[in-house]
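Note that this complex is displayed minus one protein chain, with the remaining chains in position.
Coming up: chain A.
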Amino acid sequence: MFPASRYSCHASRCIRALKTVQVDHTSPQLYTTLGRRSSSSLSTPRITTHYTIHPRDKDPRWEGVEMERFADEADVVIVGGGPAGLSAAIRLKQLANEQQKELRVCLVEKASQMGAHTLSGACLEPSALHELFPDWKERGAPLNTPVTEDIFSILTEKHRIPVPMLPGLPMRNHGNYIIRLGNFVGWLAEQAEELGVELYPGYAASEVLFHEDGSVKGIATNDVGIAKDGSPKDVFERGMELHAKVTLFGEGCHGHLAKQLYKRFNLRENCEPQTYAIGLKEVWTIEEKKWRPGRVEHSVGWPLNRNTYGGSFLYHLNEGEPMVALGFVVGLDYSNPYLNPFREFQRWKHHPFVAPTLEGGHRIAYGARALNEGGFQSVPKLTFPGGLLIGCSPGFMNVPKIKGTHTAMKSGMLAAEAIFPRVVAVAEGGEAETTGLHVPEYAEALKASWVWKELRAVRNIRPSFHNYFGLYGGMIYTGIFYWILRGKEPWTLKHCGRDADQLKPAKDCTPIEYPKPDGKISFDLLSSVALSGTNHEGDQPAHLTLMDDSVPVNKNLAIYDGPEQRFCPAGVYEYVPVETGDGMRLQINAQNCVHCKTCDIKDPSQNINWVVPEGGGGPAYNGM
């Protein structure tokens, strides 16, 4: 235990020393970093202050600050408390209890409570759940709404073309349940705790630790008490190190630690780049006479043009009060930088087929998250020395079914089954660990499982949209090759490359005229963000870091008209006029961030690097 008073002495001495150095500068904003090769020009105001961009060992404000971390040992550490991470933890403890072995499983989750950062439609296929807990019903799993009606439409501006949901089509939901995934994750967390898993919500894994031989040793949680300008505060404390024989990374779609691991272990050399979509969601209470519990509605078409992948969902939940979960998904391979997914979502709600359900209702929740669309072609190498990837992080979502929860859970379970015998062997062997376990058996098990079969069967549906007829070509392809041939065609279509490379320059595209929100069915961005309950400690460095502070204005704004102002569903990025003189600057409202990861994915300059903020910050979703 390090007494806080000791640091504050050193830290305040540093701050005082620095203040004398700073006296000569005219404006604190133009403070250039000391020691590090500065990549931003002097005329660009400093935006990024995070230590991942400006290392602390070269920063004089950090001289003398105690940087040693408390370390603890577990057998398995799991990063991320979503369906994959929790299923892995549960399965590990089930095996340990069956075979009467002691196993310490620690799970860290950046949300302040389990489920608070979870967002999904969602229609759950209960296959994986049934494998994990055959008695899930008796245990009270919150699967309260079996699907009763399945409607699919192609929308035009004023009309709707119904599409029959024939058996065999991937998006048919017979036998599935409409759930609130946040509540489901909360229930999984309760089951995990009962089995003895150590859950630590409110603590984000911010760094991967490595053994001398380069294998993964574990993770370190985030430091706390760093001020907005990057200097240490009185309450500064280092994060904690959690060492493990093997670490499971289940950060969900586009995890920030996974991004580092891909580079370090070259996990993506034999797969296509992952492609993504952004999903925005709202929960409404509606008038009872409009409520049809169990009804599932999906649509494609309006307001997106045929070359922009996306569609909507609207599910009637049956949990006591008349409630619907609805949302809109836009593929992030869109090319028009003027496209604003949030506003597409708001204007879709006015369609004559959708608006009547919402009239007279109240919006009670809002949120957004990126999701994977790459499927089979984009699954990276899953294992590396000391760790492995589970869930939506490598990405097992079945895109035409619009479901990824069941495959995520199964991947977590397979990971647990693969690592369990290996971890037990090392624990009983009793030698000190100087290297992390490499468990390629997990990848083999996954490739032999129904997850792989399922993903393989639908692998060509999403890429089939890249043709002249766009959406319609894709639907025809699905009809022929999936519905009739079940994905057995011998070829595998390719995706188009990275989503970030798909934007066309603004001068080649037409701005889109979006209608103003009416405050009853459609809403403005800021009131929506407030509903997500998102908040972060204000006095911390912005966690949306820029590799180069000058790129947003010089490239993103100049060529693409600043698409980040439009694709961020939380209003984090704003181009505002500079205080003196001409020109614009990028303002990052990091406190609004809902951790959707879209900016890290879609930034055409790939200059934005999302890192994890202080644990406990972020959205406060309730049963999303």
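Note that in this section a residue touches a chain if its C-beta (ideal position, glycine included) is under 8 Å from a C-beta of that chain, and two chains touch if they have at least 3 such contacts; residues count from 1.
To be clear about the criterion, contacts and distances are computed from a predicted model.
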Report summary line: Looking only at "ATP synthase subunit b", "Electron transfer flavoprotein subunit beta", "Signal peptidase complex subunit 1" or "Major facilitator superfamily (MFS) profile domain-containing protein", the name UniProt gives the absent chain is "Electron transfer flavoprotein subunit beta"
Query raised in the report: Which of A:146, A:196, A:533 or A:571 sits in contact with the chain that's absent?
Result: A:533
Report summary line: From A:94, A:120, A:153 or A:183, the answer for touching the chain not displayed is A:183
Report summary line: The missing chain sits against chain A at residues 1, 3-5, 70, 72, 108, 112-113, 115-116, 182-183, 186, 200, 203, 221, 224-225, 233-235, 237, 239-240, 285, 321, 364, 530-531, 533-535, 620, 622-623
